[in-house]
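Note that this complex is displayed minus one protein chain, with the remaining chains in position.
Chain lettering (A, B and C) follows the sequence in which the chains are written, and residue indices restart at 1 in each chain.
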Amino acid sequence: MNKTRLEAFSDGVLAIIITIMVLEIKVPHGHEFADLKPLIPKFLSYIISFIYVGIYWNNHHYLLHGLSKVNGKILWANMHLLFWLSLIPVATGWMGEHNFEQASMTLYGVVLFLSAIAYFILQRLIIINEGENSVLAKAIGSDFKGITSTILYVVGIVSSFYTEWISGVAYLAVALLWLIPDKRIEKVFNSKD
Amino acid sequence: MNKTRLEAFSDGVLAIIITIMVLEIKVPHGHEFADLKPLIPKFLSYIISFIYVGIYWNNHHYLLHGLSKVNGKILWANMHLLFWLSLIPVATGWMGEHNFEQASMTLYGVVLFLSAIAYFILQRLIIINEGENSVLAKAIGSDFKGITSTILYVVGIVSSFYTEWISGVAYLAVALLWLIPDKRIEKVFNSKD
Amino acid sequence: MNKTRLEAFSDGVLAIIITIMVLEIKVPHGHEFADLKPLIPKFLSYIISFIYVGIYWNNHHYLLHGLSKVNGKILWANMHLLFWLSLIPVATGWMGEHNFEQASMTLYGVVLFLSAIAYFILQRLIIINEGENSVLAKAIGSDFKGITSTILYVVGIVSSFYTEWISGVAYLAVALLWLIPDKRIEKVFNSKD
Partner (left out) sequence: MNKTRLEAFSDGVLAIIITIMVLEIKVPHGHEFADLKPLIPKFLSYIISFIYVGIYWNNHHYLLHGLSKVNGKILWANMHLLFWLSLIPVATGWMGEHNFEQASMTLYGVVLFLSAIAYFILQRLIIINEGENSVLAKAIGSDFKGITSTILYVVGIVSSFYTEWISGVAYLAVALLWLIPDKRIEKVFNSKD
């Protein structure tokens, strides 16, 4: 099994996911600036989801960079990750259409949480494949960011039932956590190259 | 004719097929959890179709891995396969919108059946091209999975006229049959590599 | 300028064009077989357009195979071709929705005609680039198929104003003309390889 085609397929799916989200921002019917107002929550939810998919693309890239051989399990773990990520546009659209209301914040958190779990499974399988002493395994280490993100998603989901803005802060915090480039992995691989 | 570009084009089409299916899950108009309820059959039909397209992508990958030279016939047999696969989103959407009702179960089975036939034709042409003694021909052998799948599709189509859930079981059975990684092909190619 | 990225971009656009056409086949609202009936003209128009885009992808592949160096003119001639091809889904949708009625047959012919002109321009620029004695120039020769197709499009467009089915025959004839693999180019390149 060739890694290149797995990367190409994942890139294709991620490129489509990130781009079809924009289709949720429907062209307004009116022709004045005021008609753009209902698009603001949609636009904001688009920004955050764009960043999320960008982060996943970025991390996915590093993860597969450290993979030497694809097997059936890894292939399906990758599909599983793409599956949950493919639901981000729907969750984003719902959140944007209903101005970050309670249920949509919960759903968004659930999709992000399940994506994170799927990513974790893929990461585990790749580490098992490469060995606990591999460069990748060392680079990931205790996976501080991954664990923190998962906790923040749970915080976001639970708090969405009480105070929506706390969910929002939790989801934004995860995005910021990852936006800062992952020095650990970059450093280890660079020293290897 | 270059195999790389055939793979790249097929990957692109399959990535788009698997992702536009999610567009059938329309953002619900209400803003409560209850408004997600009508999405459940759509979601379930999305899961199964996602798995199906994933299986085709996976098998297609192995099949083309064993191909040494593309000719016009193989190119069009590949297009023919992509054609039927491209109808999966419509069939999935219909099935999801009408809660797996009779006619939609029949249509879904027909699309899957014709995709299987198209795959079989492509496989035959590649084997003819590579020779009956090629690694690929040996790996496919009696094509137990392919034949079983085709029979199960027919069972699913016929039973959809009487009892829908038997169709559902048949389609699920095919998905499970293929989800288990194809040890035969993997083994043969690995021993070759 | 790298040819690979031009091919990759064109492949991406063609893969999307061929796949978004299926979005014109909207999921029927009813749940019986009879509800599929209005989809028949859409389905037929989808088949023919799928074949057309497939032919363009195929020919485009051969054409760029014979190209050694991309320049700005070729790049924009390629964009120009993609532009007209990108209108095929709209023309297909209109033709399918109105059961191959007069105006839609004219429009379809016009889009195909302009695509053919764009292809011809791209071909000329590549031949100029490669030289009249290049393998590609010899392979294309008098461009019998290209000229015949253009004439048939004109026949189709003109006859659409009087008898729609003659247009249909003309467009189908072009598709069949190209479906038969282009022995000329294949032969020349194979002898070169």
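By definition in this document, a residue touches a chain if its C-beta (ideal position, glycine included) is under 8 Å from a C-beta of that chain, and two chains touch if they have at least 3 such contacts.
Because the structure is predicted, anything quoted here is derived from the model rather than measured.
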Checklist line | Those residues of chain A which, in the complete complex, touch the missing chain | finding: 7-8, 11-12, 14-16, 18-20, 22-23, 25, 27-29, 31-33, 35-36, 47, 50-51, 54, 57-58, 61-62, 65, 179, 181-182, 186
Next item on the list: List the residues of chain C that touch the chain left out of this view.
Entry: 1-2, 5, 8-9, 12-13, 16-17, 20, 23-24, 71-73, 75-76, 79, 82-83, 86-87, 89-90, 93-94, 97-98, 101-104, 106-107
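Just so we're on the same page, only the chains that are shown with their structure count from here on.
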Checklist line | Other chains in touch with both chain A and chain C | finding: B
Next item on the list: Just send me the rotation angle from a CA overlay of chain A on chain B, rounded to the nearest 5 degrees.
Entry: 90
Checklist line | Centroid spacing, where centroids are CA-atom means, of chain A and chain C in whole angstrom | finding: 37
Next item on the list: Please work out the Cα centroid separation of chain B and chain C, and write it as a whole number of Å.
Entry: 26
Check: At which residue positions does chain C touch at least two other chains?
Finding: none
